[in-house]
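Here the complex is missing one protein chain, while the rest keep their positions.
After this line comes chain A, so read on.
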Amino acid sequence: MEFDVVVVGAGPSGSVAAMTASKAGLKVLLLERGPEPGSKNVSGAMIRPTSIQNYVDLSSAPVDRDVKRVDIGLFSSQGDLKVSFRPSSRLVTLSRLKFDKWLAQQAENSGATLITKTTVTGIEPSDGKKKVLTDRGIVEAKSVILSEGANALISMALKIRPEFSPKEAVQAVKEVYSSTKDDITRRFGLSGDEGVAFRFFIDYPLPSAGFLYTYKDSISIGVGAPINFLLEKKVRPSDLLEIFKDRTGLNEIVKGMSLREYSAKIIPEQGFPSWKACSEGIYLTGDTIGLINPLEFNGIGPAIASGFLAGKSVANSSSCYEYEKSLYQDKEISEVIRARPLVRELLKPEKMSTYINLFPRLMNSWISGNLTDSGVRQFLPKIAKDLILSFGVIG
């Protein structure tokens, strides 16, 4: 069987790539290794519809709750600081399984063929085309889009990208608790379909970032830390999650709810443009090339943007240079690229710890009436470099 393009992986990036290529009239095969789209995918899952709307029509997308409040919490040795914001743009939470299924359905509606339960095991060149090897046989295609996630075995085997080093990847673990819709609405002081999101940081036993998201009848809680931090401090990720829940009071919040799922994911902190996004008719997208904005906890946006651009590139027979140029020019993706130097700096353990402690320390000195002795001034030289780097990120 021959296709114009085979897309590997039916996550948000792959499905949007398949949809875009199909809409342009290409014969598209979308392969998913899980039993259904989304069944291998893990994320907190909050999106900003206005930025995704440019690539895919979200009007019929299954969204869970409209996020009306975001709580930021810094839990440090200097004290705890919590602030609440009302987001100025629309943010919604979604269940990945439902959303990923819906997106794959959009690809199918546009004419793509979706085959699940099929693992791609390799790609070989054949007369200017590609042979895609799977556990169920071989398919041929003119081009391939690899949207295989962070643990990108095919891209690594083809040597288009390297493996992450421990300091370039965050290990995140996550739990999902279920309840009734009313109970969640009541527990978080919401009304109707309103939701909340938490972004909490702890500095002990190692600097880590975590979250809580509310869905219709469930919530998720997760925490992550760079793999090198975990190795150095000898803290297991499953233990970190327990410490995180205890330290931030989330243990109290989930009391009486039942644990429904436990999962883990690697969050890339580096990738394109240090890595290539394309090689001889093979286009890489999303997590595969590390397109996550860790400052904004946003992976789905850049994944969808790159999927869209890869679909377009295949349809237009664009060169690798043109595809990579289109990635640079995209708003979602250029934000990821511009944040890279700052992210590298913030991922140093002492730096992360400094920031988690800075504001609680300042507040603590203020309420204690000894602001002049706060010691915050000693942090300023450490922060100066980040301020300069942040000029490229914060508009």
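Rule of thumb we're sticking to: contacts are C-beta pairs under 8 Å (C-beta built on N, C-alpha and C of every residue); 3 or more make two chains touch, one makes a residue touch a chain; residues count from 1.
Just so it is clear, contacts and distances are computed from a predicted model.
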Choices "Succinate dehydrogenase, cytochrome b556 subunit", "Monovalent cation/H+ antiporter subunit B", "CoA-transferase subunit beta" or "Ferredoxin-like protein" - which one is the UniProt name of the chain not shown: "Ferredoxin-like protein"
Residue touching the undisplayed chain, where the options are A:L97, A:I243 or A:L295: A:L97
Touching the absent chain when the full complex is considered, from A:M1, A:L259 or A:L371: A:L259
Contact with the hidden chain (one of A:L133, A:L153 or A:C320): A:L153
Sites on chain A contacted by the missing partner chain, in the whole complex: 33-36, 38-43, 45, 95-97, 100, 116-119, 121, 135-136, 150-151, 153, 163-166, 169, 171, 173, 175-176, 218, 220, 227, 230-231, 234-238, 259-266
